[in-house]
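Heads up, one of the protein chains got dropped from this complex, but the rest are sitting where they should.
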Amino acid sequence: MFEIRSRTQRFILQLVVTIAIIPFLIPLVTMVQKSLEGEGWTNYVDVMKVPGFGRFFLNSLIIAGCSIVLVLLFTMMASFGFSKLRIRNKEVYFWLMMAALTLPEVVLIAPLYVTAVRVGLLGTYWSVILPIAALQIPFTTLITRAYVDGIPDALFEAARIDGASTWQSFWYILVPLARPMGVALGVLVLINAWNSYLLPKMFLINDSMGTVTLLPEFFKRQYNDDTPKVLAAAVLTAIPEVIAYIALQKQFERGMSAGALK
Amino acid sequence: MKSRLFAAVAASALVISLAACSSATSAQAPAVSPATSGEVSWWGWTPDTPVAQKYIAAFNKEFPNIKVTYKNYENVDYRNAITPALDSGTGPDIYDISPAGGSPETWGSYALDPSSFAQTTLGSDWQNKFGSGYVKELTNSDGKVTALPLGGMTAGFLWYNANIFTAAGATLPTDYTSWVTACQKIKAIGKTCLAMGAGGQDTFPTELVHSIANSVDPAWFLNAATGKAKWNDPQGIEVLNIIKKMSDDGIIPKNVLDNGQYPLANEEFMKGDAAMVQMGYWYAQYSGAESAKTAMTSAGVTNPQPFVQMPLMFPDVAGKGNGSAVFGEADYGLAINKASKNVGAAETFVGWMTMSKNGQQNVANAIDLIPALNGVEPDWNSVKLVDQAQQQPAIAKLLSSSSATTQTRQWQTTDTTLKAIVVAVQQVLDPTIKKSVTDIAKQMQDSSEASTVGK
Partner (left out) sequence: MTDVAVKTRLRGGRKVHPQPGGLRWVAPGFVLSVGLIYYCIFYSGFLSFFSWRGGASKMTFLGLDNYTKAFASSVFWSSIAHTLIFYVVVFAVQVVGGVFFAAAMHSKILFATLYKVIIFVPVVIAPAIMAPAHIQVWSSDGTVNALLSDLGMGWLAQGWIGQSSTSLLVVTMAQCWGAVGFGFLLYFASMGQIDYEILEAARIDGAGNLRILWSIILPNVKATTISLAILNFITALKLFDNPWLLTQGGPAHSSEFLGTMIYSEVSGQSRNLGYASALSMILLVIAIAVSVVMNTRGTERPTRKRRRGRTIADKETQDV
């Protein structure tokens, strides 16, 4: 983007960017530093010794996994519908969904506890998965619709002429082409589901169903939190997310780019 | 797209029970005799899980067939989790209730009245067998006792690091001038004088205000809290002025608004960087050899060498000869859920914890709560302190003067008032706020809400 005409210019650009990057590192370094205070690496060992440690990761994985599947499926279907199919008063439906996007979460999860209890979902994974999915779908549909808009209608026309059903168009044309977007959505939903704290705390009342975000609780006391261990737990919680991001980085960029454009 | 922390908390609290709500009428404990077997769940913001497990283990020595599961919630999470749980009938068998913040009002209606049960166990004057006023503090406005007190708490005094005082060659302060002098000596060896954190929304700063107020005019604080006096009366203005002076004269440190009392003041004191801190009786536990080490490690110290932590009466800062009276009340009690399917077993557990010598002995030995039952003292042979000779008599003395308090701590101060006091303290200590003390006091009065409890 910037044309570099000389080695000096290149050096300056490199320098400026490097300096600009430093503020982003500072809080991360501080966090790891503080997590090593007190007993040092033993803090991490203690966190891993928490009973059910592995189980918590598994639960988080289950919740994140199901949320991702649910969101991907419903989002793809909805964007397909909004973008490629005919619906009477389509825009009304679309804007109703988008209006939900503008809502502060406080308004949303209010009666969920009551509903969960009355429907008997309290203490099951669904009481957490469904709200997480519901809150992601408006945003994911918004950006996926733009992406699907960019897939030429001609492809679907051709398929229809050849006699393909709507379902076949969806499955054999849209889904493969929308894969980069799907990956992007997967990362976004993963982050939100993995970091979800209070939903699991309130709805997953069985001890064996806790998620990784509840790990720091073991080191919080009424007054005197064991801060280094709390931070160690936090670092351990964050590592899978960072790894997932790095691994999927390229795919993510490709997906997001098409989605952001109108 | 960010974390749902906020939303879910607010949401769960906004629940209306769509089923028929449990009515607010009191219900005496039915004639269910305590059972010796069963399963019981217990929710609370206190004690900490390891402590609760110790209690439960001791309980199981006498009642091995009752299984008790404790679930700990942080303060705020507790308030938001317990209500929908109790409403929906899936709540715990036993839950904590504290005198503060109107909890007996809010959650007392879900509880059994343990009076008849207590009477059977302790006799007809059972209320007097507990610390003075404890049962009253756990009674709601309908006159129903909502919980049996487990322990009490007092505050309004300081803890000091004896090692630092010796190293600095400072003498323990008894009034304002001696406090300033002590601070100068302490700062000369590079330590903070008084560790304090008044940032955020915690209500710890109100204890400072209460202590200073007690030295200005012992009756004023509670009068203002219950609407009989005003927060911007001359006493209030004098209290705020004293706080301002304490900051100017170097007693209150400059970083006081960076964070709340926990973690700021606690970490500084535990790291051995500060000479004094204002904490309540719960802090006595850090005089214990093991607890001191754990606390110091939590504060980030590697290979901690515990220091000698001693209590100190709050200096008479107003200089009127009033001293500064200590204040306290029941810290919390255990309530039995009306809808519980295990009332018998719950009664056994609650009875053991609150009314049996063994149960209360556990509480006493933790030197964290004042035992609710009168006449129970820590078994000093089993409580290992950092410096037994120095600390034991001091803590014992603190304990006995704590049992004789005449002022309550938060029972008669509404949450709104507490928050108004915190804001006022922050305005006084913030160097970028140029409001006059009179204006700050007036705002404190305007944003406060008089309490109608207990009168």
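In this document, chain identifiers A and B correspond to the written order of the chains, with residue numbering beginning at 1 in each.
Keep this in mind: a contact is a pair of C-beta atoms (placed from the backbone, for glycine too) under 8 Å apart; a residue touches a chain by one contact, two chains touch by 3 or more.
Note that the coordinates shown come from a computational prediction; the quantities given were computed from them, not determined experimentally.
The missing chain, though absent from the display, is touched by one residue of B:Gln127, B:Asn241, B:Asn255 or B:Asn322; that residue is B:Asn255. Considering B:Gly143, B:Gly190 or B:Pro431, the position touching the chain not shown turns out to be B:Pro431 (whole complex). Although one chain is not displayed, chain A still touches it through residues 1-4, 10, 13-14, 16-17, 20-21, 23-28, 30-31, 34, 70, 73-75, 77-78, 80-82, 84-88, 90-91, 93, 96-112, 115, 130-131, 133-135, 137-138, 141, 153-154, 156-157, 160, 166, 169-170, 191, 195, 197, 213, 227, 230-231, 234-235, 237-238, 241-242, 245-246, 249, 252-254, 256-258, 260-262.
Residues of chain B that touch the chain left out of view are 2-3, 5-7, 9-11, 13-17, 21-24, 76, 79-80, 83, 86-87, 100-103, 105-107, 109-110, 198-201, 254-260, 414-416, 419, 423, 426-427, 429-433, 449.
The definition used in the following text is that only the chains that are shown with their structure count from here on.
Chain centres here are Cα means. That of chain A falls 40 Å from that of chain B. Across the complex, chain A meets chain B through its residues 34, 37-40, 104-114, 117-118, 122, 131-132, 135-136, 139, 188, 192, 195-199, 201-202, 205, 217-218, 220-229.
Chain contact summary for the complex, chain B toward chain A: residues 1, 3-12, 14-19, 45-49, 72, 74-75, 77, 80-81, 84, 87-88, 90, 262-263, 266-267, 282, 295, 297-302.
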